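This is the structure I want to talk about, given as structure tokens.
A protein chain is absent from this complex, but the other protein chains hold their places.
The block that comes next holds chain A.
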Amino acid sequence: MRAGQATTAVIGGGLHGLACALALVQRGQDVVLFERSWIGRRASSATAAGVRTLWRDPAEISLSLEALERWYRMDALVGDDCGFRAGGQIKVAESHAEMEALAARFAQMRELGFHHEELIDARELRRLAPMISEHCVGGLIARRDGAADPHRTIAAFRRAVEGHGAVIREGIAVMALEPAVGGWRVVTDAGSWTVRHVVNAAGAWGAQVCRMVGEVIQFGYKASMVFVTERVEQAFRPVFSTVGRSLSFKQSSQGTLVVGGGIQGGGDLEKGLTQVDFRALAKGAAAAQELFPAIRNVQIVRAWTGLEGKTPDLLPVIGPSARASGVFHIFGFSGHGFELVPLVGEIVADCITYGRSRYDIGSFDVARLLT
């Protein structure tokens, strides 16, 4: 394969790499994107694809609210609505103590000046989810939230990126980054490219790319599991999570039930292998069944585990490298980066193209993780 030149190399063909590549070509840059496997192979297709502003860390609420607005305009951005359905996201309280925790969160949001979360009582909860178990006492809802179709999202971003002339190279892994005149030499297992800027969108492997430029950070990974059932009659639209357990539960537009919530399976970053741990996943099934007793006989047809980077504070890494000029990071979304896809790439593309972004990304600085 021929090596070549571009102004920017993006490492990682997940949704964040794609979104950044798209923003860069829209700003007039030549972009080459390298993906070790195939586009979307990792977290971006494993994702439960919740579009959630609810219950986020206060540090990322502003970004997530801005990203949410873009989900409503997805068609204009990538030519497809990506299957986004705004049925709301609800955090369910299963006891009065849990309801108090929701009330405290609600008060905190008001204090910070955020109004996207709203307390609902048992009646409203049952109106939104008639099948929900009797014992649930209320919830906290973000009504404009929802969920999308990850495969459609990947396909739409891919089409948009290629349509704007960026080059996507699948099956190519970046092995090293070497300083070169005016930028970086990107050494891959299929030749070298010389570029001015590098975007590290390597997901769970983000810290490996950091190490290529001498940046050693505190970083771990998650191996989150999801299972999906056969199709059942459309019964509800919101996405449910609970205060007390690891659960996220929704019905897709195809009618399948999708259960996740960050329950951990097995993964091996070096080999890129994952394993489903059904003993752990059983807790998710039990929780889903306790919340929605009617689903107990529905058949599970597929389960999987996806790998994603995890930072100690569970906030992503967004912005310039602390050590290497011309290198920019977008990784470490710690299990909730899908919602941020339509915004973050643009922020980094602005940093690269214009030297700054109009969003405050101070909390996401890689410097906080340096060892």
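The criterion applied here is as follows: a residue touches a chain if its C-beta (ideal position, glycine included) is under 8 Å from a C-beta of that chain, and two chains touch if they have at least 3 such contacts; residues count from 1.
Criterion: contacts and distances are computed from a predicted model.
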item: Protein name (UniProt record) of the chain left out of view, among "D-nopaline dehydrogenase", "ABC transporter ATP-binding protein", "Tat (Twin-arginine translocation) pathway signal sequence" or "Putative ABC transport system permease protein"; value: "D-nopaline dehydrogenase"
item: Touch with the omitted chain, as defined above, among A:218, A:275 or A:325; value: A:275
item: Contact residue for the chain not shown (choose from A:69, A:189 or A:230); value: A:230
item: Sole contact to the chain not displayed, among A:8, A:29 or A:45; value: A:45
item: Residue ranges of chain A at the interface with the undisplayed chain; value: 38-41, 45, 151, 154-155, 227, 229-230, 254, 275-276, 278-279, 281-283, 285-286, 288-289, 295-304
